[in-house]
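The complex appears here minus one protein chain, its other protein chains still in place.
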Amino acid sequence: MTYLTWIVAIGTSLLGCVAGVVGSYAVLRRRALAGDLLSHAALPGLCLAFLLLGGRHFLGMLGGAFVAGLAGVALVTFMCRWTRTKEDAALGIVLSTFFGAGIMLSSYIQNMPGGGAKAGLETYIYGQAAGMIREDIYLLAVVSVLVLVVLVLFHKEFKVFSFDPAFAQAQGWPTLTLDIAMMGSLTLVTVVGLPSVGVVLMAAMLIIPAAAARFWTDRLERMLVLSGVLGAVSGAIGSLISAGAVKGWLGFDPFGGDEGANLPTGPVIVLCSTTVFLVSVLLAPQRGLLARSWNYFRLRAKTADENLLRTLFECAEPRLPTLVTVPWDELLARRAWSRARLFWVVRRAGWRNLVRRAPGGVQLTQRGLEQARRLVRAHRLWEWFLIHGASIAPDHVDRDADSIEHLLGPDLIAELENRFIAQRDASNAAQVLPNSPHELNVP
Amino acid sequence: MEWFNHLSLDAQNDLWVIAVGAMTNTACALVGCYLVLRRMSLLGDAISHAVLPGLVVAFVFSGSLSVVPMFVGALLVGLLTAALTQTLHRQVGVPEDASMGVVFTSLFALGVILIKRYAHRVDLDPDCVLYGLLEFVGFNLIQIGPYEFPRAMLSVGLVLALNTAVIAIFWKELLISSFDPALATTMGFRAGLVHYVLMALVALTTVASFEQVGSILVIAMLIVPGAAAHLLTDRLSRMLGIATGIAIGAAVIGQAAAVWLNTNTAGTMAALAGIAYLAAALGSPRYGILAVLARNFASSIRVVREDLLAMLYRLEELNIERAMGWPEAARAVGGGLLPRLALFSLKRRGDIRRDGAVLRLTDSGRSQAKLLVRSHRLWEAYLVQRLGLPPDHVHEPATRMEHYIDRGFQEKLADAVAQSPLDPHGRDIPQSD
Partner (left out) sequence: MPVPPVEIHDMTVAYHRKPVLWDVDIILPERKLIAVVGPNGAGKSTLIKAALGLVPLASGKVEIYGQPYARQRHLVGYVPQRESVDWDFPVTVFDVVLMGTYGRLGWIRRPGPRERQQAREALAQVALESLAERQIRQLSGGQQQRVFLARALVQDAQIYFMDEPFAGVDAATEQAIVALLKQLRERGKTVIVVHHDLQTVRQYFDYVVLLNMRLVDAGPTETTFTNENLQKTFGGRLTILEEAAEAVRLGKPS
């Protein structure tokens, strides 16, 4: 770990952090591609500033990029308002033509007689994080602090504005100013990030950590913090990988780079955040794919268990409280299950002591009977509701009740019960359970 | 071809650059029109970035610049981009723009890393991926039969032909699925299928243009000519034609300007396309900003003119002889530049004349004013009688509405209000002549 490696790691993690935070708002406001627009549109500003100032004047060029970026955003808004061009096309037009003009200007500068090639404009396109120096970090730190302070101070305003601009306006907040402040922070971060990660990948720094953070939380504040952290971590790890530091620790290079070939920092950082994103897509609680599959799987299992119990109950119902043994074939006939699936469901219910295998079939246990009674109750209440409350014909009811009863919470069942008790006729006032609307074919 | 061989090498190269540029631009612009109309411009942008890794992998496997593996690689990655974006959006719940942003930047980053990683095997430079080496196409010629032409022309020509053919053959299907996907689906044209066919065309077009022209020009040409053409016409066929014209124009002028300025050709072509869009956005006779502004201006000056006429009519009606110069009259209808222009125009039309210190209506002015005042008072009567508004609340709305009531509508209003000759304020409703 050399001094330079540390500088780069600190710089990229600072950038990743602040980009993650401002990017969160962009992602939430469905303006994720504004970052892409800004970074492309900034290029002609850089070049013009170089031409006008007659040299590589760092702050001046950043100023030029800032102005060009904001002009690009304003132009998109203007085009959507004043012409029939739709937003997506307007974004694409400004992005590509500004960038084209930027390429044109930067080539022009490079081909200028006398030292134009020293402008180093080409580094802005792909970025050169490895070339960071101490002063770059100071600048990044200043910008980060500035942007973060603005976001913290006006957090409430930004929050309401991002969520519901019309409401914010009706409340009297200066929405235009808020919008400009938000776009201004985004532009500022983009512009200071350009020299390190380049045009295309700056957009990634803004979007990916925010999109990943969204998976883990439903709270804006947590999302902002998390997105910042993810951005910073990706920045640090990415820069360390690309500097070969990780190779030193692990003993191998995670990207399998050739000996001595340093991988470009920007893309490695982006792939690090992509990895974080993919992990989030898979593993996040609730929103993640695994959690959702698990939920789905659990639901299916629960449905199967409950269907088994209910079927056993219905078969046993005429002879209760005696617990009869229901033959395997009977169960197979009543549920559209394969034999293997039935065995599996029965075995699982057996583990929980809900059923027991008897010679030739399956029998509810006492515990199973209790649970089955509750289930059948929910099932019949729901059937009863569909017929009486929603006037659906009796012969269409059962299958539907099959799918919904497993999801009814206790509140809903209580509600159904109240309705049932209120409406049952006086003749069967003692009835606590609606009769099944179907003829039960019990052996 | 005799004449061509007599040209200097530079001139030959310039012509080749223009030819290849024009073909690329046209191929992009044709597909682009549909992207713009289907509001999928950004997917075009995303795909053209994202095909990079496909391209590199194709290079690495085939070890050459041959056309087929390149096309296959790009096609796969292009469709993957479209499908991944869709999946992240639909199945995982990431907003559409963010999912696009994640997918294409990640794939692009992967592509850049692959280029560096296999730098020794891949003859690709990240810079030329973005802005291309169009200026050198004339130096990389191949010979087929008796003809010698740039190698880039082969792949670009192929996609140009493909795009043209697909649009020509599936004109009807593309049209209906772009305009009304639901109807297309009920008719049995699967809108999803058409979507992926278009995405495939975008990917192929991108990759054919990639190494010579660079992705940025591709994006510009995919979106800008189509969007500009959409501002200029209301017919799809003409839109395609105009887009092609812009694409070719950008190629010709772009190369000339780039040579003159000694700068990058692709960038110049993209910037020129932007200028073409700007010109269309400003100058389009129907949808241009200038036309809109001019229409707004004409309409506001008409309103002020009519306000002036109505005011003079009312003064006349009350038999008030008031000395009134232009400044006073202008001030009476709000002041500023507009009333002065309106007064000037009324005078020139002969609707008013100056009689000593008094402004008077001429006969033609009076009959126009009469109609206006009639509209105004009919509307007032309508608001009071039919909508039950209090009489002291109807003057303002009638002042706004009077400019938009034509003769036919006047008659309808006259029928709707009881045939009272007076308005709610007890003033006479003038009869039309």
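Order as written gives the chain letters A and B; numbering starts at 1 within each chain.
In this section, a contact is a pair of C-beta atoms (placed from the backbone, for glycine too) under 8 Å apart; a residue touches a chain by one contact, two chains touch by 3 or more.
All figures in this text were calculated on a predicted structure; none of them were measured in a lab.
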Among A:298, A:341 or A:367, contact with the omitted chain is made only by A:298
The one residue from B:118, B:136, B:149 or B:189 touching the chain left out of view is B:189
Contacting the left-out chain: of A:57, A:84, A:335 or A:374, that is A:84
Where chain B meets the chain that is not shown, the residues are 37, 39, 169-173, 175-176, 178-180, 182-189, 230, 233-236, 238-239
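To be clear about the criterion, only the chains that are shown with their structure count from here on.
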As the complex stands, chain A meets chain B at residues 27, 30-33, 35-36, 79, 82-86, 88-93, 95-108, 111, 122, 125-126, 200-201, 203-204, 206-208, 210-211, 214, 255-258, 261, 263-264, 266-268, 270-271, 274, 277, 281, 287, 289
Chain B contacts chain A in the complex at 36, 39-42, 44-45, 49, 88, 92-102, 105-106, 108-110, 112-113, 116-117, 119-120, 126-127, 130-131, 216-217, 219-220, 222-224, 226-227, 230-231, 258, 261-264, 266-271, 273-275, 277, 281, 287-289, 292
